[in-house]
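Other chains dropped; remaining ones untouched in position.
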Amino acid sequence: MRCTVLSCTLKPSSETSNTEVLAGKLTTVLQTLGVDCEVIRLVDLNIKPGVKSDQGEGDDWPMVRQKILSSEILVIATPTWLGQQSSVCQRALERMDAMLSEQAPDGRPVAFDRVAGIVITGNEDGAHHIVGTVAQCLIDIGFTVPGQAWTYWHLGPGAGPDYTETDQAHDWSDMLARNAARLLESTARALQAVPLPRIESSGG
Amino acid sequence: MRCTVLSCTLKPSSETSNTEVLAGKLTTVLQTLGVDCEVIRLVDLNIKPGVKSDQGEGDDWPMVRQKILSSEILVIATPTWLGQQSSVCQRALERMDAMLSEQAPDGRPVAFDRVAGIVITGNEDGAHHIVGTVAQCLIDIGFTVPGQAWTYWHLGPGAGPDYTETDQAHDWSDMLARNAARLLESTARALQAVPLPRIESSGG
């Protein structure tokens, strides 16, 4: 089984992403369960604006899309700015919009039988909202979101340290990351055992 | 298999709920798949404020809670006011907050292995947001939300007819309701075949 983590930090790969470190708590458990995990830091790539699966010359999205569609598990990992997912995360969701009308050879939406989880860090509040927003987008496209397949970390109001700068509240956030890993892997197996049915299509 | 529909209309049972009529398109298909469906119109009951599973004398929530926990499928059906789910819907979600720390005899959260879908109507825009909000709450509690397990209906900006007053755009909304039924039933079976694992608990 395979997992693709879309790392939606705003920082280039030369810098440590707090969100990626927390996501690592999740993928470590996935790997012990035999899942191959790959983290893609989107900000390093050229993900062009648009809502087609290929926006032409220089667009790195087709490669990312291929990774997503070769994985049973998708993890969206995003920082929080102004209470929202990052623009890099929004760009990735936006590019996945094209999957709404893409069908696999069996006629089902390409995202069917895939599960998705969410990892969030921030200096401020916003995680529950981001879970709602990201889950809504992915469910719309056809991903299944298992119960409690997410984790988050921040320290409430006002300025403060980042995740990698303190141990405060790690216990809770890391536990939820480990739980999310097990719930994602199990639900992915459940959907392999009993795949989603074919559905009616508007042809759109 | 059983399905509980929480009808969150603001209207008492003496009046037709547009949302319930659209939800009926979903339950009709569930019934052909052998699922027993029960619709509970919450506004007829006394769902007391609070976040305990039983708020004492006169509280009808314990009965509703029992129905939810005896069903593999939960459907939240809500109208849209000011772009949001109804207060009746919010009350139901709020009462489910107690399930966050309630465990089944096997030690897992009581909501595990259950799936949830969402049905929305309105005179105005708001459905995607409501899907996000309701999905976030239910995923938090432990419900799994299958891909595309929702439908909605409204006619865009400005005043206009209700769902039961026109046939406009029914094709699309009804098709999604039928699809949601099949996806919910199949995913519920998947989680019966491969139940979610036990997870770590903070003891909270």
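Residue numbering begins at 1 within each chain, and the chains themselves are lettered A and B in the order written.
To be clear about the criterion, a residue touches a chain if its C-beta (ideal position, glycine included) is under 8 Å from a C-beta of that chain, and two chains touch if they have at least 3 such contacts.
Just so it is clear, the model here is predicted, and its values are computed rather than measured.
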List the number of copies present in the full complex, noting that all chains share one sequence and 2 are shown. 4
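Heads up, the rule we're going with is that only the chains that are shown with their structure count from here on.
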Would you mind pulling out the distance in Å between where the CA atoms of subunit A average out and where those of subunit B do? 25
Flag every residue of subunit A that touches subunit B in the complex, lowest number first. 109, 111-112, 114, 128-129, 131-133, 135-136, 138-150, 171-172, 175, 178-179, 182-183, 186-187, 189-191, 193-197, 199-200, 202
